[in-house]
Structure formats: structure tokens, C-alpha cells
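What you see is the complex with one protein chain gone and the rest in place.
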Amino acid sequence: MMRHDGRKFDEIRPITIETDYLLHPEGSVLISVGNTKVICTATIEERVPHFLRGGGKGWVTAEYSMLPRATGQRTQREATRGKVGGRTMEIQRLIGRALRAVMDLEALGERTIWIDCDVIQADGGTRTASITGAFVAMTLAIAKLYQDKDLKRFPITDFLAATSVGKSNEGQLILDLDYVEDSEAAVDMNVVMTGAGAFVELQGTGEEATFTRQEMNELVTLAEEGIHQLFAVQQEALGLVGQMIRQKEEDPS
Amino acid sequence: MMRHDGRKFDEIRPITIETDYLLHPEGSVLISVGNTKVICTATIEERVPHFLRGGGKGWVTAEYSMLPRATGQRTQREATRGKVGGRTMEIQRLIGRALRAVMDLEALGERTIWIDCDVIQADGGTRTASITGAFVAMTLAIAKLYQDKDLKRFPITDFLAATSVGKSNEGQLILDLDYVEDSEAAVDMNVVMTGAGAFVELQGTGEEATFTRQEMNELVTLAEEGIHQLFAVQQEALGLVGQMIRQKEEDPS
Amino acid sequence: MMRHDGRKFDEIRPITIETDYLLHPEGSVLISVGNTKVICTATIEERVPHFLRGGGKGWVTAEYSMLPRATGQRTQREATRGKVGGRTMEIQRLIGRALRAVMDLEALGERTIWIDCDVIQADGGTRTASITGAFVAMTLAIAKLYQDKDLKRFPITDFLAATSVGKSNEGQLILDLDYVEDSEAAVDMNVVMTGAGAFVELQGTGEEATFTRQEMNELVTLAEEGIHQLFAVQQEALGLVGQMIRQKEEDPS
Amino acid sequence: MMRHDGRKFDEIRPITIETDYLLHPEGSVLISVGNTKVICTATIEERVPHFLRGGGKGWVTAEYSMLPRATGQRTQREATRGKVGGRTMEIQRLIGRALRAVMDLEALGERTIWIDCDVIQADGGTRTASITGAFVAMTLAIAKLYQDKDLKRFPITDFLAATSVGKSNEGQLILDLDYVEDSEAAVDMNVVMTGAGAFVELQGTGEEATFTRQEMNELVTLAEEGIHQLFAVQQEALGLVGQMIRQKEEDPS
Amino acid sequence: MMRHDGRKFDEIRPITIETDYLLHPEGSVLISVGNTKVICTATIEERVPHFLRGGGKGWVTAEYSMLPRATGQRTQREATRGKVGGRTMEIQRLIGRALRAVMDLEALGERTIWIDCDVIQADGGTRTASITGAFVAMTLAIAKLYQDKDLKRFPITDFLAATSVGKSNEGQLILDLDYVEDSEAAVDMNVVMTGAGAFVELQGTGEEATFTRQEMNELVTLAEEGIHQLFAVQQEALGLVGQMIRQKEEDPS
Partner (left out) sequence: MMRHDGRKFDEIRPITIETDYLLHPEGSVLISVGNTKVICTATIEERVPHFLRGGGKGWVTAEYSMLPRATGQRTQREATRGKVGGRTMEIQRLIGRALRAVMDLEALGERTIWIDCDVIQADGGTRTASITGAFVAMTLAIAKLYQDKDLKRFPITDFLAATSVGKSNEGQLILDLDYVEDSEAAVDMNVVMTGAGAFVELQGTGEEATFTRQEMNELVTLAEEGIHQLFAVQQEALGLVGQMIRQKEEDPS
């Protein structure tokens, strides 16, 4: 089977991560996964939300948005509608939760990392691209913090990346769905993994359809293969900073 | 290992489903899963949302809420706050999506099924109890519709139920977490399955933690066992109506 | 004249009050007035609203809501609409005001009692059922507080209950209107009274109609008779706790 | 007893009603009741709300607001807060309901009368002043409509006015409370009556206090006396238009 | 050319400023510019917004609103819509900014002046009438403050007034546009000036049209002439208080 854009079933789209994309944020990237482009920034705030105060631990939270013309049809701004929609909330909760899995919140101390993922062009997989890019932006911000402040230890414990896999209407299992594939998919699964190969999040969803246990396992295998390629791109983007994380993995403390 | 309430690791809490719980709705139940109690109702509206008009297909949508004192601490009403929170949105999107997987939207015709899940007492697992109860309420409403209207075929294609599984802080895998267990769990997974044993939704989440592929498989096995017990309770609650679904399973058309 | 459900003009519907209906709240009941069913809970918060701080007095406030399918037609959730409607506001202000009339706010000390009335099934008289049920829930909560804390005196000063009376379209005066009667009534009057027979609230409203002074007096007499029957049900539900209030009445301090 | 402003217990404040106060509205007045000043306008819209369409009947609805500095302390604008408060909703529902009692909605035809009551200076009794003034503004607008359009009959059936009575902290019953009296009152009662002497609305409220049946009757008598004086001011303000209503009263059709 | 209301191109409408129009505010006026009528009030609050705390300087902020029937067609209330519109925001930001230009914020100390401009009748030029009237209301409030408190110096540094000029569809330049002229104008310019003849704000706007540099200069000249007449009305309204400002101008400190 050939996919509509010529990819093989287990082939991810070209990925680039441009670091320090913006002037002001402590960490920022422009990540491109095929035609999907997301600006991810990380901001460090020297305090934590109310429910964590005085506990010595930090927090990571995320917000996600799309430019109105990131999409083929113009999408109304959530600011204009006066409220954040259900899909946006679901995605930003996912991003925050995923990143917290590789953050040593005690080492971070009473600080909040604000992650902002703004999709400037959407072609499927915006939430997984956001996680993959946000990890790099967050790591850049933490590296600066680690140089400036007296942290006990480097607070990022492992690499983290995400991709989607799915089952097409014809029953074909495929890796890294673009918008056309995603719209037609019977099953859609988002997988978030750490560099050590553990799962952080696994969200498989049948859209008016179901999947068997065997398909579940094949999809997960496909996702694992894709995510390993993402780790390589992240490592290249991070350069020396990436070393600190690899040392962690070898010698976690 | 003994769980804090005396259950074995693979033991679900006592389940009861009281059908026709309310006077007005087309279908309604009070489902109790241990101390978690949810009123689920199904309303049939003779029209579909704007994006489906004229296509001959129906829709299933869900709303979820908790009474302020369903919880140990009083929770502020979302009506008072003026907006529906992220957690609520995530849950109501999940419930609607899950139910659509066993609804033959063409057989339903241009109608909307509104599912309302109102938690009157919460002790963990409110979203999975909502799905399990809402399936019964929806089936009751559809059975009345099927008697009154000239539907091509019975539009519910299979049973549907959900439970949660998780990994405790000590690494123990357990079935059907209550509130205390859920608060302390390292990994939490919600599983929605059909009577035929296929997955509709699989949401595994590490809370500042991760899980291995082997754990994923063990958790899924545990969930499958629990859900089979839920199907039995649903069948008993539905009585003869349940027969129509079982015939479907055997002879899908 | 026979009413549509067979009642006499001065006959109230069957009343039951199930105490400690929920696990978590300090006080809770399920009150049924005919087919109208309301869950009333009382929560004690150890602080007062801003405008009362430092004055040594407490506060009682109430919120009211209906499940979407409490009614014959599904009602849109106020959380979804993003705002609390005028009718709801009017009712919750009434409930709070009524309960404060029998609360010794000084004896309560700087605490807030949150009353939540959630109508799970509506058949007329939801606001008066809410007041009658909320009084019991509040008293249960206060009784626990009185045991645990060093209050100067028992802070509930008297019983409190409410009913509705009305003038039908044919000019008949009737007690305890159900939904059908309420929809057709020319005049509707809600009466809140204390055990000592004093009025707390009297709201007579002509719906595109008026009432004479003589009718006013006859309606009030009818309400008084109904409310005395409610006091009996409250006393039975409260058991020994009710004694403390009766002592108050005899020997107010 | 002498009241703080020198009035007798059964004395209303000076009333003036300035008709055609504004240039644009179909009907408008500035009503002053002592220092309370309200601009009341009536707007005629040639359609009815959705729930009345096609029924041949009209509607009357009201909105109420206060300028931020109508009060001694600046009150935040409801537009700035982004929502209309409970007190405002309660008042605007009351005004609309009261005016509908003297409006022959069939004679009005499928039109909506929008009443706007904007308090520019508040010194107690703003809701009753709004009703009394709005009746005149509405009548002026209807008189113009009656001249221009082919209405079956003059649609206002009677005069309508409102006042407040109350019981002071010392137990004195008084008529037409100003702000100081209202703040201290134990019981507050708003009474809306028609020219024929029938009640439209009777709202007696104990503020952490109660009232006996005898007090209820004495308060109502006091209110009746006050409202008769308001009718005289309304008649003078309306001049010839007032005649049409008086003819109605004598010969209702 | 004769304007539709008989005015010459450089003639402003009759202006009156009624001071101390309301009982409660520290400063208040009713300003009439032709048929445009605005109630302007000034409230002094003994604290500043968060971003200014501890800096020793004060603040001036403004809110603007129109009664629903200030206009020919009824305008929906912003409180009912649940949000303040763009035009309102633009105007209230303009009023606040303009007034701050003649306020010595250090002399004011850590206080906020709240300006409220409520248009009760609109016939063009409501924002410039608001500025002209608000200046007088603010000055009255400051004069009282200056008497009561130990301010270093009188904090209003100069007179301030505003008018509009425009280019008609036929290319005629005119002063002080009323509603009819404003609706048809090709170019509209609002000018805010100080007593010393300096500009505070200059907002020239082509409505689907443009203006040349020469027209800009002629419009500004016209505005200057109009504003000088407004200063005379302000001085008369302020009486002796106006003296304090004139001394400032001569001997600024």
C-alpha cells in the first residue's frame, strides 16, 4: 500500500526543530512535522500555583492554541468566543501531564514552567508535535535556569516525545497520520514515551469503530519505532544540553 | 496484598443498576459502583446538530456533572464559575465518543441522543461508571423509540462498558480503583470495551510516572476481566431488551 | 371540586424525608413531595464571606439547580450556557434568606453554611420542597457541629418549612400545587413559616391576573395548615435533634 | 414616633413624574420618589419572543440597572463584571410580571414592550418607583401606538403602582421606606396593586426576622393607602391618556 | 452652506453644564451639547490599581455607557450581552487617558479617580461631551479632596475639553457634528486640548475615505476655535474652583 503522500506505512514525515526561534522566551522552538508547524515556548515563573505552595515542589502547565488560519477553513478564535473549547482543554492537559512525567519537580523547586504551544500551520498531529517540540523548549529553558540558579540536580530526567498511529478505513495500520489520514481513520492512537522506552500516555480511540488487542499491540510497536526517530532529532537540536539528560538516564539520582 | 477496603487486586466493587430511576426521561438509571453513584439519563431529540443535517445519520452527545457535595470537599458549581472545566469537558467528550461506537447512526436516523451523567456521590471511577450506566439508559430509550417509530433495524450494535485499572505506588496492578487508590496511583488506565471484546477507548496515563509495555498488557487483561462482570450486570438490568443486542452480535446487519 | 390527581383542595402531597442520604456532606436529605424530589445538602465552611469578616457572626447561603431531565423536556445546563438564570438566582436567594431567619448567626460564629438543593425530579413546588428539605439537612449538619465544637448555644432557633398555595384558573383556592396546577394557576403564593407560626417570606404573584385581599387571607390560612403537616414530617426525620429546637422555642436565649 | 426625615409613619415621600423626559423613546419618564430618581422608558418592538410567535399575543419585558454612582459607594457595573447579578434579575422579572398584569396581551398583538428602568439616584424603593414610573412610560408609548395602528381596543386595562412598607427594628410599621430605613428594617414588603384595588404582587420578607399575621394585615393596609396617592400622581402625569384607562375600568371589554 | 439644523460650519451647539447633578458622588455634572446629554461623575477611591502600588502616584480611569434608549433604536445592554463592546472600550480608554494629561498624579497621591460617563441621550459627539463634562466632575471632586486632605498642591494642572470636527460627504469642513452629520461624514476627527492650547489627543479617521494634509490643518484650526468656547462654559460652571486651575497655568509648580 502506498499512502496518499507517497510514504510507507511505517514512515514518519520530515521533522525539523529550530531552537531559540523567538527572542524573549527562556526556551523556544519552531517544530515542523511535515506541514504541521508549532511554535513552542517555555517560561519560568518563580512561584507555583496555590495548591502547591510551601511544599518545595514545582509545576509544569501548558496552553495550546491554533492561529485562525492554521487550518484550511478559518477557525474562530477562542478569545472571540469567550471560552476555551473542549478539544483545546483536552490537549493542553495532555501536554502538561506528559511533560511532568520527565520533570523532577523537587529538583525544580517552587517554580512553574509555562509551556505555550501555538500551531501556526496544522496538518494532523498537532498535539504530538506540540509535546515533542515543547520538550525541547522546556529543556532549553531549564538549562539556562540550571546555569543561573543553585539547583540540587538537573531536573529533567529523560527524553520525551510523542507520535500518532492509526488504523485506516481499509484496516491498514499507519504511523504519523497527516490531516487527510486522520480525518478518515477508524482508530487513532497517541503515544507519549520516554527515552528509556516507558509509556507516559497511551490514548487509543475508535471513532465509531473499535480495535482488537492484537491491533493495539501492533500500533504500539509502530509508535515506538517512530518515537525513536524523534529522539534523534531532539538530541541533535539540543546538542550539549542533551548530554545532561543522557547522563541522568545512565545515572539517575 | 490486601487493598484498603479488603478487596483482592482483581476484584471489582459491588455494582447495581436501578433502571427507570426517574419519571420523565426516555431512559434513566441510577448506577452504583461501590460508593460511586451516578444518575444517567437518555433524551431523544428529533433533530441533529447543524453539521449533520440532511445526511440521514444521527448523533450521540453527552454531558457530565457532579453535585457540589458528591465529593468530600464541596466543589464549586461550574454554572456559578460560568464555565465548564477541562476535566468535565474531557469526560463528556469521552462518554459521547464511547457510546457512538456501539450506535448504528444510520439506523438511528436524524435524531440526537442526549446523555446526562450526574454524579451524586463520588468515590473514584465516575467516568467509567457513567459510561456503563449511560449505555443502559440509552438502550432503554432506544427500545422505546424502536417500538414507537419505524426504524430500519435496532440501532444498538453491541454492549458497552468501562472500568479503570491502575498501578499503585507500590507497583501493584489493581482493578476498579476507588478514590483513595486513584489519588495515590502512579498509573491510571481507563478501558472501554464492547460485548464482542473489542476496544473502543484505551487511556493509560502516568501521573508523574511511567509504565512498561508488559504492564500495559497486564493492565488490559485485568480490565477485560472486570468489564465482563459489568456486562452481566447490564444484561440483568436490561432483561428482554438486552436480547435484541445479543441477537445483533450474533447476526449483525 | 376534585383535583386532577384526586386530592382535595386543602390536601398536601405525600412527603418523605430520607436523612443522611449522601456519604460526604455534613448534612444531607432526599426530600420527596409527591413526584418532586430534591437532594439537599449542608456544608460547613470555617470562614465567612468578605463583608462579614471579623464581626463574629456567621452566614447561610444557598445554591439551587435542576438536573437537565428533572423536567419533562430536557433543560439546558446553566454551566453549558455559561450563566445562572434569573429564576435560579431568585430561588437560591429565597432559600438562603429563609434559612437565615431561624439561624442564630452569632451562635454560629464565623462560619458559612452552604446549602445545595439539586432537584433530581420536578413536579411543581421545587423551591418550597428545597426550603423544607434544606432545613433538615442544615439542622443535621449543625447538630454535628454542636457536638464537636464549643458553640455558646444551639444556633437553630426554630423549625422552618414552606409550601405553595394558589388560585386556579376557575378561581378555586388550592394547597401544594403540582406542575400541572402551577402551570395553569392565575395566582401563585409561596409561604415560608417558622414553627412558632410567624411568617418569614410571603410571595404572592398574579400571573397576568390579580387577587383580592380576602383571597390573600384565605390563601395564607390554607398555607398555614399545610406547613403544620410539614413540621410533623421534619420532626420525625430529625428525631432527637428536633428536641433541641423545640427546647429553644420554649426557652429562647 | 418621628421618622429620621420627619415623616409620619404613614406618609409617603414627595413624588414627581416628568413625562417625555427623553427625545428618542416611544414613552419615557423621570420619576422621583424623594431622592430616588429613575429614568423609565418604553420601547415598542414589532415582534415577540420565540416562545410566543404565531399566537397573536404580545409581551412585556423589563430591564433594570443602576448607574455606578446612584449609590453612596460606587457599585461596579454589571457590564464590567460580565454578568447580571441576582438582585437585578429578581427586580427586572418583578417589573415585567407586574406590568403584564394590566396589559391586555391580545389587544397588544404580536408586539413586545421593552421597559428600561435606569436608576440615576438611589435612596430606597428603587424597584417600586421603577414599577410606578414604568407604568406611565408604557402607557405613553401605548397611547401613541393606539393612535397609529389599528388595535382592537386600548390594551392597558387598569392603573398600576407599587410601594414598600416595613417593620422597623423597633417594631414600628412604616410606609415608603428610604435607604436608611430599608437597611435597618426587620421586615420589608413590596406591594403592587391595580387601580381597582386588586393585588398583583405581594412580597413580604423577614430579614433575619419574622412577622405575624396581624402585622401582615396592617402592612397591607398601609401600602394600600400609599398606592392610592401614587395613582393620583400617575393620573395627573398622564392627563387625557389616563381617561382611556379609567373608561376601561368602568366598562372593561 | 447651511447645515441641516441651521448652524454655520464653524458653530458649536448650545452647551450647558449642570454641576452637582447627583446627591452621592464626590463630583457630578449633567452636560448637554445640543441634544447629547451625559451624566458624568467622579469618585475618589483611597487606593490605586495593583501595578501602581507603593509608587506614591495616583490614577484616573473611566467607564462609559449608554442607556438603551439614549439612541433612536434600542441598543442592547452590555450587561445583558455579558461583555463590553469594542467601541465602548475605545471610548473609555480615551476618556481616562485624556484626563490623566491634566492630572498631576504625584500631587494626587495613591488614590484612584473613577470617572463614569453615562449617556442618557445621544445625538453625536458623546465621547467629546463626556471628556468635557468629566473634566468638570473630576475638578469638583478634587476641590473637595483638596479641602479635606493634606495634598502637597492642587493636582489639576490645566483645563481640558474636547470636540469633534469633520469633513462632510460634500467635502465641507464642519465643527461639532451631530448624529446625522456624523453618520454621513467622510472624515471624523476628535480633538482634546488643554487650556494652554496644547494637544492631548488627535484622532482623525477616514471612514472609507481619506484626508489631505491641508484638510488636517484646517480641521485642527476649527477644533481649536470650538474648544475655546467650551473652556468658557467650564470656567463658568466651576466658578471659584476654576481659579485654582488658572493660577496653576500661570505659575505651574
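Observations
As written, the chain order gives the labels A, B, C, D and E, with residue 1 at the start of each chain.
Please note the rule applied: a contact is a pair of C-beta atoms (placed from the backbone, for glycine too) under 8 Å apart; a residue touches a chain by one contact, two chains touch by 3 or more.
Here the structure is a predicted model, which is why all the values come from computation and not from measurement.
Shown chains touched by the undisplayed chain in the intact complex: A, E. Only one residue from E:Thr19, E:Ser65, E:Gln92 or E:Thr139 touches the chain missing from this view: E:Gln92.
Although one chain is not drawn, the whole complex shows that of A:Pro14, A:Gly72 or A:Gly171 it is A:Gly72 that touches it. Screening B:Lys57, B:Lys83, B:Lys144 or B:Arg246 against the full complex identifies B:Lys83 as the residue touching the chain left out.
Residue-level contact of subunit A with the missing chain is found at 22-25, 28, 35, 39, 41, 43, 45, 63, 65, 67-72, 74, 77-84, 88, 114, 116, 118, 120-121, 123.
The chain not shown here touches subunit E at positions 83, 85-87, 89-90, 92-93, 97, 100-101, 103, 105, 189, 194, 196-213, 216-217, 220.
Everything that follows uses one rule, which is that only the chains that are shown with their structure count from here on.
Note on connectivity: the fewest steps through touching chains from subunit B to subunit E is 3. Taking the mean of C-alpha positions as each chain's centre, the chain lying farthest from the centre of subunit D is A. Copies subunit B and subunit C of the same chain sequence form an interface built mainly from equivalent positions, shared numbers / all numbers used being over half.
Inter-chain spacing, taken between the CA centroids of subunit D and subunit E, is 34 Å.
One simple way to say how far apart two chains are is to compare their mean CA positions; for subunit A and subunit D this gives 60 Å. Of all residues in subunit D, those that touch two or more other chains are 82-84.
By the definition of touch given earlier, these chain pairs are in contact: A-B, B-C, C-D, D-E.
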